[in-house]
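Heads up: the structure comes next, in structure tokens.
As you look at this complex, bear in mind that one protein chain is not there, while each of the others sits in place.
When the chains are written out, they are named A, B and C in that same order, and each has its own residue count from 1.
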Amino acid sequence: MMSWDAVYSLLPLVVGLPLLAAIACALLDSHRWRVGLSILFAFLQLSIVVMLLLAIQHSGAGASYRYALGGWGAPLGIDLVVDGLAIILLLITALLVLILSIYSAQYFSAPNKAAGFWPLWWLLVAGLNAAFISADAFNIYVALEIIGLSAVALVALTGTRAALTAALRYALVGLLGSLCYLLGVALLYRAYGTLDLVQLASTVQANPLTWASLALISVGLLLKTALLPLHFWLPSAHASAPAPVSAVLSALVVKASFYLLVRFWLEVLAPATTEFAMNFLGLLGATAIVWGCIAAFRASRLKLLVAYSTVAQLGYLFLLFPLAAASDISVPLIDSVSDVAGSAALAAVIYFIIAHALAKAAMFLAAGNIQSCYGHDTIDKLQGAARSQPIAVFTFAIAGISLIGLPPSGGFIAKWLLLNSAIQNGQWWWVIVMLVGGLLAAVYIGRVLTIAFAQTVAQSGDKMSTHLLPRGLAMCGLVLAISAVLLGFNAEPVLALLEGSAQISSMGAGGL
Amino acid sequence: MSAEIIIDIILSLSVLLLACLTLSARQVFTAIVLYVSLGLLVTIIWVRLNAWDVAIAEAAIGAGLTGALLLVAWRRLSNEAAAKFESSNDVY
Amino acid sequence: MFISLEFQQQNTNEKELSRVTCWLLGAIITALSIALTIALLVTDKAVPGLADLAAKNLDISGVENPVTAVLLNFRSYDTLLEIAVLLIVAVAILPTQSSTTTQFLSVDDKIIISPVLVGLLKWLVPLAILVGGYLLWTGAYSPGGAFQAGAVVAGAGVALSLAGRHDFLWQTTKARVALNLGLLVFLLVAAANAIVTGTSLQYPVEHAGWLILVVEIAATLSIAAILLLLFVRLKKIAERSEQEINQ
Partner (left out) sequence: MTQDLLYSVVGVALFGIGVFGVVVAAHVIRKLIAVNIMGIGVFMVLLASAHHGAITDPVPHAMVLTGIVVAVAGTAQCLWLALRIQLLDENEAGESTQ
């Protein structure tokens, strides 16, 4: 019999391998070596994550594993923890990193930019993975800094004034957010004398200090997640980054801080949360859906449209909080009906994260391809793009189906689950918001497609100087878009996987 | 009320005052100089709090290196109007 | 307060916030700070935190300075990631063009600097390196350690750079190795630990002392190199033009 503990001991590699890849890419001078090694490391990372996934599944529903780094164990040492929620995010990260690495290998053909890109890329991946598996509040701060600083550096790689300004604002917002988070952690440590999330979860009480630290931690993480009033930095940063970077920023980076918010609100600081606060987050999310869609419709550039669409889609994620509040997700009552509804909301949101990550990454790659072909991405000047760039437009359309939430895509299933959970909880008003959001998404995606499929004016045919892109660039986006749709066809196995993992309160219970 | 606590109160008040002065300084250069002195003053507080390791690091990195970086950048960014935070119009 | 942050940044021509907004903002922040202060005052703090646990395990940590024990043994994972943070900024501002020279430090004798300065540098640089070495060594027993030592050594480089005669060529292999060495050695030691003890970053008790020293030496080198890089590159870009900075 294979010992599953042996598999679990691979857990530190999830952070170690990307760091090693970053060093290798920084030390090596040859472009070919860098690319080859990166793709190899991406494969390795994926296989380790898959092994961990199998181990988690083997251990049964609600399983989690704690790895005591340094052998000290919390609270003195730092523990890593992997449970169903974390492993799903690790998996989607590993998958996207593999495809985006293949894309980037062709995208960054100029050695100058590639030299900077690969080490930063891997450092960002290390930060993401570290944030997903960390069980220590201060360690999460360091992981957030890794994510923030490397994301800023990657945005700045474009080198234009717009990109540099966006990167500078992103950097300042990131610093502000991290410091708010750190003050929250400092207060928690002061009151409870531990940084371990599980120990905090079992000792925190609802008192003013806990509320203060919850508020600070939330403001810090909301700044990084770009929930509506704090979203101002996102569109310019995501729109002006290089295409694969935009893809990873929208698909994973904002999700990392959302994931941490979920951990803190539903798990670590659950005793201090109130239903009112949860509903407030939901309200902000609902506003973000509507406002993001309108801004996306009014955007003049394709990548900016996609970035505003991220603001809107992030809004859906925050509907989790009111739904979870209504069903008391944080209390593990196995047989109660309300708990089932609560974990259904969490499962829906996880499904949403996966579907959005795939679709949005595909969309940014398609937009990037169109941009590098035309030399611009002004939406009004994209007439005839469907003819000159069929694959890119096709990718955009398929990804759009998932974003709108049309059947049979992954986005449809995600929204369906979310709708169901809202109806089960009797919170019908969120249903209206979701339906309006879907309609508005259809409008802004329809606008792009109408222009792309429009007949080109006769004279513009020879005026357009589109240079051909390598086939691989187009295919990567297509693969992502199709998998976003396939996610809808294969809802059963994915849901079965979520079923066991969506029990968030298992993190403490299943610990060693 | 011992002498110790009076020292602490004086240190606290001067740190707060210095922080306000730093942020309200008319010239950016003055702000940088005041920030460095704030860093050095804070170093004394770290010593008062028994944090010698932090005090050394604060003096060397927090006040020293950060101050040097700010001063070096200030020479190019000293033009107040140019270095203002502007949202890029080309995004919209 | 954050809405006004947005307000300011979206209004491209708004140079400063209006007086009323400033006062309002100040009032809100003051109110929040007071609320936070009250929350601090009414809640007891956990005494003595992790001090007891740290003191109890100090004997088997391989060092005698508790802060160094926390940084490089108990919670060494944080330090590992922190060196990665430094590396990010280093990579982000590193010149992109590769070079043919192998010498990291170049001296331009044609630049004339005052003999007083030369004499001063002759004393200052070895002294800083000596102090750095001392801080590194003493970090195991008393205040000091890799960060402080790295900063002091970087200070020697800063002095050289300010004198104007020396130039650092960051695209050389030597420089790149120096920048990455800290993280690399840290990772290798972590991996070796995993093989020997079965747990990553867990030092075998009898070997903890020298292993930590190895990690610290490599980390000091990298921290010094990265901090120096930050200063030198910022100085260069502040003095020169866009094309020149990539060389």
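Going forward, a residue touches a chain if its C-beta (ideal position, glycine included) is under 8 Å from a C-beta of that chain, and two chains touch if they have at least 3 such contacts.
Given the structure is predicted, the values throughout are model-derived calculations rather than measurements.
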| item | value |
| --- | --- |
| Neighbouring displayed chains - absent chain, whole complex | A, B, C |
| Of A:L123, A:I140, A:L182 or A:A247, the residue in touch with the unshown chain | A:L182 |
| Footprint left on chain B by the chain that the document does not show | 4-5, 8-9, 12, 15-16, 19-20, 22-23, 28, 31-32, 35, 38-39, 42, 45-46, 48-51, 53-54, 57-58, 61-62, 65-66, 69-70, 73-74, 76-77, 80, 82-85 |
| Interface residues of chain A (partner: the chain not displayed) | 76, 138, 142, 145, 149, 152-153, 156, 161, 164-165, 167-168, 171-172, 174-176, 178-179, 182-183, 186-187, 189-190, 195 |
| Touch list for chain C against the chain that is not drawn | 1-2, 4-5, 8, 15-17, 22, 25-26, 29-30, 32-33, 36-37, 40-41, 45, 47-51, 54, 66-67, 69-71, 74-75, 78-79, 82, 85-86, 88-89, 92-93, 145, 147, 223, 227, 230, 233-234, 237-238, 241-242 |
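To be clear about the criterion, only the chains that are shown with their structure count from here on.
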| item | value |
| --- | --- |
| Distance from chain C to chain B - Cα centre to Cα centre, in angstrom | 18 |
| Cα-centroid distance, chain A relative to chain C, in whole angstrom | 29 |
| Per-residue overlap in chain C, given as positions that touch at least 2 other chains | 9-10 |
| Sites on chain A at which at least two other chains make contact | 169 |
| Chain C-facing residues of chain B, complex | 52-53, 55-57, 60-61, 64-65, 68-69, 72-73, 75-77, 84-87, 89 |
| Complex contact set, residues of chain A against chain C | 9, 12, 15-16, 19-20, 22-23, 26-27, 29, 67-72, 75-78, 112-113, 115-116, 119-120, 123, 126-127, 130, 138-139, 142-143, 145-146, 149-150, 152-153, 156, 169, 187, 189-194, 207-209, 211-212, 219, 223, 229-230, 232 |
| Residues on chain C engaged by chain A in the complex (per definition of touch) | 2-3, 5-6, 9-10, 35-36, 38-40, 42-50, 53-54, 57, 73-78, 80-82, 84-85, 87-89, 91-92, 94, 96-98, 176-177, 179-180, 183-184, 187, 190-191, 194, 197-203, 246 |
